[in-house]
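One chain of protein is taken out of this complex; the other chains stay put.
Our next item is chain A:
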Amino acid sequence: MQLIECPYCGPREEVEFHYGGQAHVSYPEDPASLSDEKWAEYLFVRDNTRGPFAERWVHALGCRRWFNAIRDTATYRFHRVYRLDEQKPAMS
């Protein structure tokens, strides 16, 4: 069982966290102006990266706060975590 570093609580066991999919996929400014295709892209299309990947996580059974993480999808290792108000770090 991995330890995940919650930016607010520190390292906690992974069962306390829920996964939220790819990070930095913003809700469109004006959904009504999007074509069906563009809207479907927002809804359904995500990267399927092998290697470092920016993801959303929530400390669901802890502080209930969302944060982002760079995690390697091949090794499962978390490279770093960052708050929502922090810049996306370099992917490594």
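The criterion applied here is as follows: a residue touches a chain if its C-beta (ideal position, glycine included) is under 8 Å from a C-beta of that chain, and two chains touch if they have at least 3 such contacts; residues count from 1.
The working rule: contacts and distances are computed from a predicted model.
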item	value
Chain not present in the shown complex, as UniProt names it (candidates "Aspartyl/glutamyl-tRNA(Asn/Gln) amidotransferase subunit B", "ABC-2 type transport system ATP-binding protein", "MoaD/ThiS family protein" or "Sarcosine oxidase subunit alpha")	"Sarcosine oxidase subunit alpha"
For chain A, residues in touch with the removed chain	1-3, 18, 20, 26-27, 31-32, 34, 36, 39-40, 42-44, 56, 58, 60, 64-66, 76, 84
